[in-house]
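Note that one protein chain is taken out, while the other chains of the complex remain in position.
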Amino acid sequence: MAVLTEEQSMLKDQAHAWARDESPVTSFRQLRNSAAEKGYEDNTWAQVATMGWTGILIPEALGGSGMDYATFGVVLEETGRQLVASPLLASGLVGASALLLGNNEALSQQWLPRIADGSAIVTLAVDEGPHHAPDQVAVTATRSGEGFKLDGSKVFVLEGGSADAFVVAARTSGTAGEQAGITLFLVPSDTAGISVSTLKTADSRGYADLGFNGVEIGADAVLGEVDGGFTLLDALLDRARAGLAAEMLGTACEAFDRTLEYLKTREQFGQVIGSFQSLGHRAATLFMDMEFARSCIEAALRAIDAEDPEAPILCSLAKCKAGEFLHDMSNDMIQMHGGIGMTDEFDAGFYLKRARATEATFGGQSFHRRRYISHFGI
Amino acid sequence: MAVLTEEQSMLKDQAHAWARDESPVTSFRQLRNSAAEKGYEDNTWAQVATMGWTGILIPEALGGSGMDYATFGVVLEETGRQLVASPLLASGLVGASALLLGNNEALSQQWLPRIADGSAIVTLAVDEGPHHAPDQVAVTATRSGEGFKLDGSKVFVLEGGSADAFVVAARTSGTAGEQAGITLFLVPSDTAGISVSTLKTADSRGYADLGFNGVEIGADAVLGEVDGGFTLLDALLDRARAGLAAEMLGTACEAFDRTLEYLKTREQFGQVIGSFQSLGHRAATLFMDMEFARSCIEAALRAIDAEDPEAPILCSLAKCKAGEFLHDMSNDMIQMHGGIGMTDEFDAGFYLKRARATEATFGGQSFHRRRYISHFGI
Amino acid sequence: MAAADDLNVFREEARQWLNDNFPSSLANQRPPGIAGFGAKLSGDWKAWQERLGEKGWSTPTWPAEYGGGGLTPEQAGVLAKTMREIGAISPIGGFGTMMWGPTLLDVGTEEQKQRYLPDIIRGNLHWCQGYSEPGAGSDLANLQSFAEDKGDHFLLNGSKVWTSGALEADWMYGVFRTDKSNKYQGISFLTLDMKSAGVEVKPIVLISGQSPFNEVFFTDVVVPKENLIGEKNLGWDIGKRLLLHERQSIAGSSGDDDVVGGSYDIEQVAKDYIGMDGDKLADGAMRERIAEQKMFAHAYALTGRRFSDEAAVSGPSAAVGILKVAWAKDNQNREEMLIEMLGNRGLGWEGDGFKESEIKTVRTWLRSKANSIEGGTTEINLNLVAKRVLGLKGY
Partner (left out) sequence: MAAADDLNVFREEARQWLNDNFPSSLANQRPPGIAGFGAKLSGDWKAWQERLGEKGWSTPTWPAEYGGGGLTPEQAGVLAKTMREIGAISPIGGFGTMMWGPTLLDVGTEEQKQRYLPDIIRGNLHWCQGYSEPGAGSDLANLQSFAEDKGDHFLLNGSKVWTSGALEADWMYGVFRTDKSNKYQGISFLTLDMKSAGVEVKPIVLISGQSPFNEVFFTDVVVPKENLIGEKNLGWDIGKRLLLHERQSIAGSSGDDDVVGGSYDIEQVAKDYIGMDGDKLADGAMRERIAEQKMFAHAYALTGRRFSDEAAVSGPSAAVGILKVAWAKDNQNREEMLIEMLGNRGLGWEGDGFKESEIKTVRTWLRSKANSIEGGTTEINLNLVAKRVLGLKGY
């Protein structure tokens, strides 16, 4: 792990201890068993906000602590380990970033303090089909009086069922597939014409599909430039990807640690199973994948903080490597645990289901391979 | 292995014993060291012809023994084991098949007896670029008097330097990329306007690039239908692919056997290295690949003999599976032998070099995956 | 030539019999369940089960003296082909026909064969398999369930785990410890009536939310001595032999299916969730992966068929272990590709937000993770192939 600042070390210890003591995987199991519609517990969310993690990125003047993405990653890695369910990523990182990048002072003043104290959840609504494709935006925002009218639908919106506002990518000109013509809007969820259908997913988190039927919004709802929103959207998504990758790394690291422990204690044929070379070599290879993923994720977060022009390719690299490692690790967690890994009573299934959900979010491995290689002219 | 007929068993034993005693890998090493231009020894070729293998497919009335492709496969597997270098595949299987399928009685009467007794080598000239692409034929055959005039070039022609005649795929209409408009011609290699440049390849076999500069040929040189030659070419290539796959299987099986023997005898850290699970599991996986490849190759050869409409997809399956197994096996032969496998003094390099040459011939694994899946409408 | 003529005669006989006995309403229908594995059939399916069982063609090559078909492997091949042609599927199956029956034919006494085989052939009884035990994992012989010799019976205490179909099963066969002082030479192969006093079955919930497996608990269960198969304390060899039949049955089943263009239409999912670009899938990399998957499945099916042909001549071989490994790999790879192609639709668990087919795919994907564990882990099967087929030491 990269050398941490004192602040980061403190936050890491705090997050680690809190997740272990207050929101371990058994808490997630209770949440899953309760089949709560919104995919997180109010109590957990309140604690997250109280610890100030929702305000990590938000300036002190607006109620946050004005820290950086690398610091946020340290916290997300720890919550990822215990599969902590809360809107921290969706609102505290993605929603906040939309406002921080969106260059709309009034909206920032209005929403950032509420994101920071956890009283509002702001989330991004970007995709419209089964696969992440930010340039395929087809929701229309047609000029209507002084403002715009939204029509169309969004899918798989994180915390969509409990959000107070959506950052909606809509098309003010052009057609699906074009980067030009996209505009971002901040739309309160109680605006007339919005329908919200929550989804019951394998990872038991909160997602919703949204419908927009003649939703009237003012010109003051625009984040960034009209028609020029793709650059903002892309920068926002890169922050989302790097943050989610940090959370995924934590999830996969915990799966690795638990599996390694099992390899050291479980005996078969009179020896610990980790002494079988086929398992030991696989563990060593997974260790390599883990170290590689960590290097990429740390580099991506630092590049965002440093406004490095390489940040986009590093974010794709980070999301892809996190996805590859978590994918393999979640499969091997089950295989190396054998039959017990297949039972619902054991936690491996939670890691597996969460793995695929996070892989699909903000672009899977294939999406990011293609985004990465497109930078090399082929 | 599929149950063999009595005839096939006899031929298998004969081929096995001959290759082992008369043309083992040490013979190939001598050939390689001699840097002979044409890529085989006359003496070896004479013996191959004397044993009648060149005439396996050719009717008895034309000097052959009128057997089938499955039988030819049995022989090629054995010669493949010892890396026997001769035009057996290029002429005895591919050249003969062109005439057998080509529906030109006069040419068959003229050339098949000579192919059968080994006095003539007839080979296929199809590709024009670095990758196998039979519909990309661009050599032109323009009408000229009663006949045609050939212009263009062909590459990587098997035994091109020693062939007496070429089966040339040329374009009588349409453009590169279209299947319609291709015609096959049988062109003696001493026809005016043909230039032959032999190649020095890593596998030390005979290949040549050909140039056609206003080569005049008669209408009686046509095999199959004018403009409708692609169907014939495809059928011919499938025979070539299945036959080559059988040879590749033999090459890979020998690599497997030698490596397995090494795993059983080579000791390190006080135990035979095959007892290390990482190597034992890899050997077991290679065994699976070997059995799978054999099933596909035998099915493809039988499908050709039975004129089964599934033959094309089975031939792609066979060539692909043979290629995958030989690819991995040739790499693992070196890895499992360690340092000694890297030395020119040891034979593993010959198997590796031959592996990639045969993989690239008549379509590599990717080519055949795409050809296979195109049959399923996606 | 005489042999070929005989086969033609048999082909006609089979056609005639099927024409007279196979209900045409069932043509190309999959049975609603398997007699011999939990299903109680009714109507035309019940009639078909009874006629097929009576004829013995549910187990075509088993000896006629026990109610089997008494056919040669060649005749059985003709029968299978003829049934395929008219879309006639046998509704009789399960552990009895696949593993237990073939093993009993190998090692049972005449009396035991007469006692058990007829009901297996007719699909009258549902058998479950008592092998795995809690904590044993891949070390199958590490058995703790103890059948104490009480003179005229064994008194059984302990438990089994991963027992599929135990909830509905009539009988169990399995391996049990009868001597605590010898790991391998202290195991006996027993059958037991699941309705015996002291047998309790508890389903195991899997990560897929389904419960195909159970735990079975034994508390002072009385097992009559006549239920001992083979000799006391020498049951481990029988147990291993049965597992070979298990793997062979995987080989055989794959050979019967028409894998190419089979029922699980990965191409359709690709078209629906990825889309086409002209006559090709819009995603070239996924297109090539689908090709790889289908070609692997095709090679697997051809190899299963070849091994079945060879087994008909020389009996089951340890080489079928690679089919078990390949089956798991192929299933898991295909399911992962389906989930990936479904994208965020591949996360559906329940409710109206997802199609039934999407939710089913997610559940099937999760269930497939057990494929490389059940029936011998991939690691154990590779060990077996390394040892028994390749002759390597140390496994």
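Every chain is named by a letter (A, B and C) in the order it is written, and numbering of its residues begins at 1.
Here is the rule we use: a contact is a pair of C-beta atoms (placed from the backbone, for glycine too) under 8 Å apart; a residue touches a chain by one contact, two chains touch by 3 or more.
Only a predicted model underlies this, so the values are computations on that prediction, with no experimental measurement involved.
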> Which shown chains does the chain we cannot see touch?
Replying inline: A, B, C
> Among A:Ala36, A:Ala283 or A:Ile340, which one is in touch with the chain left out?
Replying inline: A:Ala283
> Going by the touch rule given at the top, which residues of subunit C touch the chain that is not shown?
Replying inline: 283-285, 287-289
>> Please output the residues of subunit B touching the missing chain, sorted low to high.
In response: 127, 129-132, 155-156, 197-204, 207, 209, 266, 268-269, 276, 278-279, 331, 334-335, 338-339, 341-345, 348-349, 352-353, 356-357, 360-361, 364, 366
> Footprint of the hidden chain on subunit A, which residues?
Replying inline: 2-3, 260, 263-264, 271-272, 274-277, 280-281, 283-285, 287-288, 291-296, 298-299, 310, 313, 317, 320-321, 366, 369-370, 372-374, 376-378
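We take it that only the chains that are shown with their structure count from here on.
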> Taking mean CA positions as centres, which chain lies farthest from subunit B?
Replying inline: A
>> Which chain is most central here if centres come from C-alpha coordinates alone?
In response: C
> Taking each chain's centre as the mean of its CA atoms, how far is subunit A from subunit B in angstrom?
Replying inline: 53
> What is the distance in Å between the mean C-alpha positions of subunit A and subunit C?
Replying inline: 42
>> On a C-alpha centroid basis, what's the spacing between subunit B and subunit C, in Å?
In response: 41
> Residues of subunit B that touch two or more other chains: which are they?
Replying inline: 276-277, 281
>> Give me the residue numbers in subunit C that touch at least two other chains, ranges are fine.
In response: 379, 382
